[in-house]
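The complex appears here minus one protein chain, its other protein chains still in place.
Order of writing sets the chain letters: A and B. Residues in each chain are counted from 1.
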Amino acid sequence: MENILEVKSVSKSFSGVRACENASLSIKRGSVTSIIGPNGAGKTSLFNLISGAISPDSGSILFNEIEIAKKHPHQIARLGLVRTFQGAKVIRRLSVMENILLAAQDNPGDRLWRVVTPRVRKRFEDEARERALELLKQVGLTSFVDSYAGILSGGQRKLLDLARAMMAQPTMLLLDEPFAGVNPALVEKLVEVLQSLKAKHDLTFLLVEHDLETVMNISDEVYVMAQGTVIASGLPNSIYDNEVVIDAYLGTRRKSN
Amino acid sequence: MAEFVQLLFNGLVTGSILAMAAVGVSLVYGVLRLVNFAAGDFMTLGAFIAVFLSISKGLPLIFSVIVAILGICLLGLALDWLLWKRLRENKAGTLALFLVATGVALILRQSILMIFSSGSRKFAINETATFGFLGAQIATSQLIVLLLATSAIITLGLFMAKSTIGKDMRAFSDNASLAAVSGINVNKVVRYVWIINGILSALAGIFQGMVQGRFDSTMGWTLLLPIFAAVVLGTIGDAYGALLGGMTLGLVMEMSTWHIFFGGIPSSYKPVVAFATLGIVLLVKPEGLLGVKARSI
Partner (left out) sequence: MNAFVQPGFWIFVLLMAGIYCIFALGLQVQYGLGGILNFGHVAMMALSSYTMAILVITYNWNLYLACFAGVVMAGLGGAFLGLTTLRLRGDYFSIVSIAFSEIVRYIIHNSDHLTGGAQGSLNIPSTRGFASYTDQFNKVLINIQGKIKPIFGSFASRDMALLLIVWLSAIILLICMSFIQRTSWARVLRATREDDDVPASLGKNVFLFRLSAVILGSVVGGIAGIYWALEFSILDPADFQTIVTFFAWMVIILGGATRVKGVPLGALFFGFLYAGTRFFQFPPFTWFDSVQRAYLRIMIIGFVLIFLMLKRPQGIFGKRAEMVLE
């Protein structure tokens, strides 16, 4: 199917406040799509609905034609839809390598009874470790491999977050404000990494972002949200001139972080 | 019918005592994030002080009660100054608070045993005096306790709702760091919490002692489980919830012994009934009756 993700009229309220109202998206396989909009537009809520952190009051979400609206986050991740977090959550007390190894799917060592089959576990871990090192190389964190993730800077954590998400062998990545609070040099690097990952692994990306310039540069399609619903969508260029969008941003064409 | 009225009355009395103690525990948690395992022992100590002064020393009951209240308030304040304050400053986590609270409860209970020795006590009130109401014989002491407990709860409710310090306490319990930077006097709030907790605990203990007839040093500990059940039921940290939880569980516990429920659940199983009720509610509403969903663990 051409659309890897279909969000159909999802709505969600929190104590009477409408976070999302009949929001719909269609994400084409292999594309880079961004969701933008002013604060409070419902972007994060929509994101959380897709990743399974919350479930919609109505509507449906189809990933590879599977209904995921009521599924738990871990079930959705196992289907190949992996997300990163705002501010790049890393497990501070684990090393960088251990953080990435967390993402290895179907690890036999996850089953407690496997403590009695060390060779099976070791074989898997060794292979996973190699893949992890490869990913660390791609994001440029090789020198930190055995350091506690807690010592990494904000930008480095974002790279780790990305590498970790990649380790889970996703078919689609949900990136939650990947460029927020990141210096321009690192933004360039992140974009580079994203593009090389996309090319290498045939991924689909869906981003929520505030950094309009970068979004317009890398996206194949842009969705604009305001007040819980999608008010416009299309090619990046078309969004710039869209009256409705300009209105939603209250007259400002560019919004800096 | 008579049995129903009797049990209903019992339920109201137990409920109001539970509610008083539960409000104390909930307030302490709401403001200090401390699970006060010594709550039962506060109650027991309050009752023991009052009975010691009024029976062994022959002092007037009212006076003994007031001294008991003062004593428990002072105890709470002293413990705060000695321990909780220090732990707050060290930003102690749940585990530290839990274990220290348990240590305190252990020490208190042993102290009560050492000072007052085991063996039961009894207030000098006539618990056999009854009056007839809709066919049931209600103990006068129960009625008096119910009236007093209700007045105490109403007074507290008004105080919390209307007074400045009451509003400050609620603000603090909602969002401690925000309240602190908006100029609320943290130390004053903490002091009031322990004073209110002291009043409620001491009175709850004394009332329970009166209603029970004879009581010993395990009185508070036996009630601790239903008290905590009430607190959790009403959503921990929410004083009004604790009130609701206490009354509900009190009624459920007493009514469960009604013979129409399979001959009545044996009264020794009342705490189990309280927790079963809590369990059922938590299955449907894991944050408690009044709560907002919070992330688990």
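Quick notes on this one:
The rule is simple: contacts are C-beta pairs under 8 Å (C-beta built on N, C-alpha and C of every residue); 3 or more make two chains touch, one makes a residue touch a chain.
Values in this document were obtained by computation on a predicted structure and should not be read as measured data.
Partner chains of the missing chain, restricted to those shown and counted over the full complex, are A, B. Touching the chain that is not shown, out of A:Leu62, A:Ile91, A:Ile231 or A:Ile246: A:Ile91 (per the contact rule at the top). The chain omitted from view is touched by exactly one of A:Leu49, A:Leu101, A:Leu162 or A:Leu197, namely A:Leu101. Set against the missing chain, the residues B:Ala180, B:Ile195 or B:Leu225 yield one that touches it, B:Leu225. Where chain B meets the omitted chain, the residues involved are 29, 35, 83, 86-87, 90, 92-96, 98-100, 102-107, 110-111, 113-114, 225, 228-229, 232, 236, 266, 268-269, 271-272, 275, 278-279, 282-283, 286-288, 294-297. Counting the whole complex, the residues of chain A in touch with the unshown chain are 51, 53, 72-74, 77-78, 82-85, 89-94, 98, 101-105, 107, 109-112, 114-115, 118, 121, 125, 164-165, 168.
Simple rule for what comes next: only the chains that are shown with their structure count from here on.
Per-chain Cα centroids separate chain A from chain B by 48 Å.
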